[in-house]
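Mind looking over this structure? Questions follow.
Note that this complex is displayed minus one protein chain, with the remaining chains in position.
A and B label the chains in the order they appear, each numbered from 1.
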Amino acid sequence: MLEVQALHSGYGRIPILNGVSLTLGQSEILGVLGHNGAGKTTLMRAIAGFLPATQGRIAMEGRDLTAAAPFQRANAGLGYVPQGRQIFPALSVRENLTVAAARSGRSVDEILALFPRVARLLDRPGGALSGGEQQLLALARCLCTGPSVMLLDEPTEGIQPSIIDEIIETLQTINREQGVSILLVEQNLECLAALSKRILLLDRGTIVESIEGQAVHDEARLASLMMKA
Amino acid sequence: MDLVLILTLQGVVAIATILLFSIGLAIIFGMMRVINLAHGEFMMIGAYGAVKSHEAGLNLWVAMLVVAPLVAALFGLVVERVLIRHLYGRLIDTLLATWGLSLFTVGVVTMIFGNTTSGVPTPLGTLRIGDYGLGQYNLVIVGVTLLVLALVALVLKRTSAGVLARATMQNPEMIAALGYNPRRIYAATFAIGSGLAGLAGGLLAPLTGVIPAMGVAFVAKAFITVISGGAAVILGTGTAAAIYGVISQSVTYVSTSVIGEASLFLAAIILLRLLPNGFAGRFFKGGV
Partner (left out) sequence: MPQTFAPRHAGTLATSVLILGAAVVLPQTLGLFTLLQLTVYAVMAILALSLSITWGLGGVLCFGQAAFFGLGGYTYAVAVTNFGESTLPILLAVLVQALVALCLGWFMFMGRLSDLYVGVVTLCTSLILFNFANSTSDPWYRIGSAALNGFNGMPAIRGINIPFLPGALLSPVQSFVLTMLALLAVYLLCKTIAGSSWGRVVAATRQNPLRAELMGYDTARVKLGIFVIGSAVAGFAGCLFVNWNGFVSPDVFGLSMSAQIMIWMIVGGRETFVGPIVGAFALQALVSRLGVGSEINANVVLGGLLMIFVVLVPRGILPTVRDGLLSLGRKWGPGKTREVN
């Protein structure tokens, strides 16, 4: 689905990513773990097109997107839910969704069926939602664009456990029923283990470990790997 | 009693005029964070469009209401392509470059049409209220301004293009992440804002006379109104126009129009100190 090869990127002349390679398979949920400042958000922004790649290649379904503008990547099926959610605060919840669906032609109601909590809040301004509700809205909004790959940057950051469970369930449903592949940046080990069969460890702009199979559930080991990194 | 009525009417006309020549700039600033200091020249181009097409035999109303905005919108499209799009995100540089554009346009138009006043006759007669008179055409300006405002509000609130416009104001990056090309949106916005400037120029042409440098009289006031209004295109700009219109009109009444204009600038200095984010930042957060 999504293929990233030896990606280098950064801010201005400051290099942050030093050759990241990863492959996200069809309907896969691939986790990315790394401590604060490891470059996770930078990686997501570079894949989404908001930071230029200084070297390397980004491709989706064989199509080269390395030089494409963010909107072209979005139209190619790359959905991006940024850290901090970035919903439109002064638009109503409904408008937040329709503005995304207007381009893809997807039905807002169908997507709302997956997000009962959001469906109850349609007329509220986006900015008046709680953090958890905003996160669900951001996921729903991204789905409205009809993505085949979703880039999720810390969807559980600062959110209470009951809603985290809801987010995990929703993501599983999306992945299972719509076949959407997900690249999931997370620091919440439980969430990562529940969702992904493979986890990459990012440190100082490079992938230093790939954890697969049962090891994914070994939180103690994951935590110690992160400490060491 | 007549005096009160006529003064009120004059006040309303003053407010409407400020709003009319500021709204295009407000839309461009609100959407794109670009200040177009050549705004007055877009008005001038609209005014010339109206005058010249009227001289060529076109109906005056068509010339003012259709030709003027179209000519200015086309000019806006070209300017966006050639100049503005290199400068997104560089607010101060857009100010400087459009200042250059302003001088440049005045110079070119002077070379083409000469530095003489062309005019169109003011249509309609005078409205008499007791001993006082007011041009009926002034009321047309109020009417058109109200219409434009209502239309802009309707589009922003009710149409999907309007939702997209408001979303772009709030977070242009996210709009790109949803698959829209921000450059297209900006080009369209700039053309619409320019068109509204042209409409203002065309409508005000009968009152001000048309010369290449006519824009100078408007740009500073429009700039100040828009900045004082802040991020809310209609509510913010409307409030600012109301305050400045009333102040300058009252001061003009007790002294001269030149002092009235100076009082507007003084009011702006004080207002901006009190409300550094404009009315929108204080009263209409997230409104339009």
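Keep this in mind: contacts are C-beta pairs under 8 Å (C-beta built on N, C-alpha and C of every residue); 3 or more make two chains touch, one makes a residue touch a chain.
All values reported here derive from a predicted model rather than from experimental measurement.
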Among shown chains, those touching the left-out chain: B
Touching residue (missing chain; options B:32, B:68 or B:106): B:106
Residue, one of B:7, B:129 or B:272, that touches the chain absent here: B:272
Residue of B:9, B:65 or B:95 touching the missing chain in the full complex: B:95
Touching residues on chain B - with respect to the absent chain: 35, 83, 86-87, 91-93, 95-97, 99-108, 110-111, 216, 220, 223-224, 227, 256, 258-259, 261-262, 265-266, 268-269, 272-273, 276
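Please note the rule applied: only the chains that are shown with their structure count from here on.
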Centroid spacing, where centroids are CA-atom means, of chain A and chain B in whole angstrom: 43
Complex interface listing, chain B residues touching chain A: 160, 163-164, 166-167, 170-171, 173-182, 285-287
Touching residues on chain A, where the partner in the complex is chain B: 48-50, 69-71, 74-75, 79-80, 82, 86-91, 95-96, 98-100, 102-104, 125, 127, 141, 145
